[in-house]
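Only one protein chain is missing from this complex, and each of the others stays in its spot.
Chain naming follows the written order as A and B, and within any one chain the residues start at number 1.
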Amino acid sequence: MIAQPAPKQEVLARRDAIVAGLRRLLPESGVIAEPIRLRPYETDGLAAYRQPPLAVALPETTEQVAAVLRFLHEEGVRIIPRGAGTSLSGGALPMADAVVVGLMRLNRILAIDYADRCATVQAGVTNIGITQAVQGTGFFYAPDPSSQLACMIGGNVGMNSGGAHCLRYGVTANNLLGLKIVTVSGEIIDIGGAHLDAAGYDWLGLLTGSEGQLAVVTEVTVRILRGPEGARAMLAAFRANEVAGACVDAIISSGIIPVALEFMDRPAIHACEAFAHAGYPLDAEAMLIIEVEGSPAEQDFLLSRIREICERHDPISLKVSQSAEESAAIWKGRKGAFGAVGRISPDYLCMDGTIPTGRLPEVLRRIGEMSERYGLKVANIFHAGDGNLHPLIMFDANDPDSFARAERFGADVLRLCVEVGGCLTGEHGVGVEKRDLMDAQFTPTDLAQQRRIKDAFDPLWLLNPSKVFPLVETLKQAA
Amino acid sequence: MSEALAPADEEGVVTALAEAYDAGVPLEISGRGSKRGMLRPVQAARGLSVAGHAGITLYSPQELVIAAKAGTRLDEIEAAVAAHGQHLIAEPPDLSGVLGVRAPQTLGGVVAANLSGPRRIAGGATRDHVLGVRAVNGRGELIRSGGRVLKNVTGLDLCKLLSGSHGTLAVLTEITLKVLPAPERCGTVTLTGIDPTKGVAALSAALGSPYGVSAAAYLPAGAAARVPALAWLGAAVALVRVEDFAPSVAYRTEKLRQELARFGRTELLDDGASRNAWRAVRDALPLRGEEGAIWRVSVRPSAAPAAAAAVVGAFGARWFMDWGGGLIWIAGPPSEAAHDAVVAAARAGGGTWMLLRAPDGLRAAASVIPQEPPALARITSAVKAAFDPKGILNPGRMYPGV
Partner (left out) sequence: MQTSFTAEQLRDPAIAASNQVLRTCVHCGFCTATCPTFVLLGDELDSPRGRIYLIKDMLESGRPATGDVARHVDRCLSCLSCMTTCPSGVHYMHLVDHARTVIEETFRRPWHDRMLRALLAAVLPYPGRMRAALAAARLGRPFAALVPGSTTLGRRLRAMLALAPRGQMPRSTLDGVRTHPAEGTRRARVALLAGCAQRVLDPGINDATIRLLTRLGVEVVVARGAGCCGALTHHMGRHAPAMASARANIDAWTREIEGDGLDAIVVNTSGCGTTLKDYGFMFRTGEAALRERAERVASLVADISEFLVRIGYAPTREPPGLTVAYHAACSLQHGQRVTEAPKLLLRKAGFRVVEPAEGHLCCGSAGTYNLLQPEIATRLRDRKLQNIRTTAPDLIAAGNIGCLTQLAGGGLPTVHTVALLDWMAGGPAPAGLKPAPPATGTR
């Protein structure tokens, strides 16, 4: 279990009064305080770390969020913002003396404006919910994390989430226009709007990916885009990771940026094929999913160029999807990849480092060596266009030793990513999982600067504490 | 003002700022000074220029990244990437024409001002492509954020915060940018003789089409007349650009002409004419030679025609629109009355403004960008203090007292 700061005893002692205070602010069903009912809120998508909170508050409006925050701030109570709880870095992990503020009841679409190509939604609307609301007219919301069915736009802002198509369309930060936020002391502030590039400091950019450290987001205005005429995916199978990596370089060097360029190694191919039956090549060491878009003729043009490039890399097979169903199956396998690994192993840790794409073969080789050393299997999924690597380390949570090895293995992988010029996390966030590795990437001065920004928004460090910053920073603050 | 500090390297910047911090001496930060006339005049004892800290430090075309020291001239970077068939995604403008300066702009300046050109609406702003920064804060400390990889959410995103902070939080010393392959071909569909309301509606229709429009602008007749590639049309014009492989450009411009035919007569500009026209839009050349003040107003596109009409009504503004109507360039007399009219029009359109160029008096007196509501202004002051506790970096540049 991960080390956490000691709970504030004086807060625990006032538990009943705090719960009573919350009950005055919210409808009856909006406050959860019974021990049994708190358990399901003790963890998120990283279930290896668990801690039931003091209470859970489920506000329904921005005003209620503000009232709750104002109250908790006055009482000196720590606050854990929570969306769908799909964070893979323990970003929504509670603390014993903290109140979880769940945004899932703020689930309304507030406005859709096709002429200005934007939509305003509450923080608890799911990522796919935005696309579903606009797709009838051919529009979509571009960032598409694999968890898009469930994860909420507020959480996406919290983590600056990406997805398979962000090579072409960018991550969350690149697709936002405005936010409504509540500060830790309960003030409601509008940032940006339906226009581009507001003057003043780039609060939108700073808040996105701030992992609930700076404010709670209650409304989000996103850009919606008109979808292309069509899209088609191609599967290319190769004999070695190096060859697939070289092929990626060759495609990009040719001036083609596919909308998606995904890499899977052998274990990942096998796990996903068992789940999606998409016709993945089981004889390959490495596979690329390459997607292009446009009119059928444009797709043909791009695919034929890509095919030529692939053919220069001695492929085992090249397969272009022939129908929408085939493309859907190809993506089902990729988007369900984590769950698919859940079928072959009871538990997994999903790493999320980013590396310079040219270093892929070397990094995969060294991960393979670590896998042997730690005696744990690993499957690698890689957003090849942008260097974001997801090694899925398989372990058995019922065996404490296996989990301990998995944690150390994971830390080694991330240090390796930094060593080759990359970073700890490309899209899942630092959370609680990687906070103590931050000094592998940042100097004390770098971290001190970030900490002072945190101080500026949240002087008492009540918002989502003990995440992002190394634990020692939180302890320093508490002292 | 005494002679400007001109450190030759990052260490020099650190030393200079550490000394200024100790002495509490405010500095005016610049690259080559091309944007000194933007926003509010800075009250500083000395200048600090990073122009001497120049040079490309990393360029990996397959990995789509380039890094350079802050003082590197932007045209040098553009040439370097062009040599590998790549380009800067946000198409940053060269505003020397409208700002009335000769100095070439530096990478640091472009990023510090977060300047983006027509491709902003399709490809994102300059700040969207800043992957990593090195900078020196107001305490004289070197800080780093981001890195050299395309995706990175490790820690708070200072790359974005520093982009567009106009040197008030830290002095950028090195910047890593994402680049992309430059498109093979460029083509533009024009709609001539169209009024602003219909023009913006046409731009919206084009941007809402599946044909990957990469830029959309509207120029009234007077503005179009100043752009050689458009002058021959002799009328107001709405412009829609497509950039891609040659067959795609041919196909999509044709589709767009069909789609836009319901708005009026369409023409097609070929690759060369397109590039000329869009360079003019990018650099705000339709307003070159205007006396007085220049504003950039950012509103929701559908509100732009009314905003333009309001400033024309108030002071006979000359103007044109980029970003599908989302960005209005306005020229007019450098008076408080004109400024107030711009502010009112921007507010009515639910957007914001920036006084880009004006005599010092107006720049010092007016809110060159919108005042923030009190709760946000408090955060602004606190964040400013978190970087620059003694207020030595470009004091007063964005807001009085910040």
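We adopt the following convention: a contact is a pair of C-beta atoms (placed from the backbone, for glycine too) under 8 Å apart; a residue touches a chain by one contact, two chains touch by 3 or more.
Keep in mind it's a predicted model, so treat the numbers as computed, not measured.
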{"item": "Which displayed chains the hidden chain touches across the whole complex", "value": "A"}
{"item": "Candidates A:Pro5, A:Gly45 or A:Gly353 - the one touching the absent chain", "value": "A:Gly45"}
{"item": "Residue of A:Gln9, A:Ser29 or A:Ser323 touching the missing chain in the full complex", "value": "A:Ser29"}
{"item": "Contacting the left-out chain in the complete assembly, out of A:Phe338, A:Phe382 or A:Phe442", "value": "A:Phe338"}
{"item": "Given A:Pro53, A:Pro94, A:Gly124 or A:Gly209, the one touching the chain that is not displayed", "value": "A:Gly124"}
{"item": "Sole contact to the chain not displayed, among A:Gln9, A:Ser323 or A:Asn398", "value": "A:Asn398"}
{"item": "Absent chain, residues of subunit A that touch it", "value": "29, 32, 34, 36-37, 39-41, 43-45, 47-48, 58, 60, 84-86, 102, 104-105, 107, 124, 126, 128-129, 132, 147, 149-151, 275, 336, 338-340, 342-343, 346-348, 397-398"}
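Assume only the chains that are shown with their structure count from here on.
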{"item": "Interchain centroid distance [CA atoms averaged], subunit A/subunit B, Å", "value": "30"}
{"item": "List of subunit A residues in touch with subunit B within their complex", "value": "113-118, 138-139, 159-160, 162, 166, 170-171, 173-174, 183, 187-191, 193-206, 208-210, 213-214, 226-229, 249, 252-253, 255-257, 294-295, 297-298, 301-302, 354-358, 383, 385-388, 421-430, 434, 438, 441-443, 445-450, 452-457, 468"}
{"item": "Of all residues in subunit B, those that touch subunit A in their complex", "value": "60-65, 85, 114, 116, 120-121, 124-125, 127-128, 137, 141-145, 147-161, 163-165, 169, 180-182, 184, 201, 204, 207-212, 245, 247-248, 251, 298-302, 323, 326-327, 349-354, 369-370, 372-373, 375-376, 379-380, 382-383, 385-387, 398"}
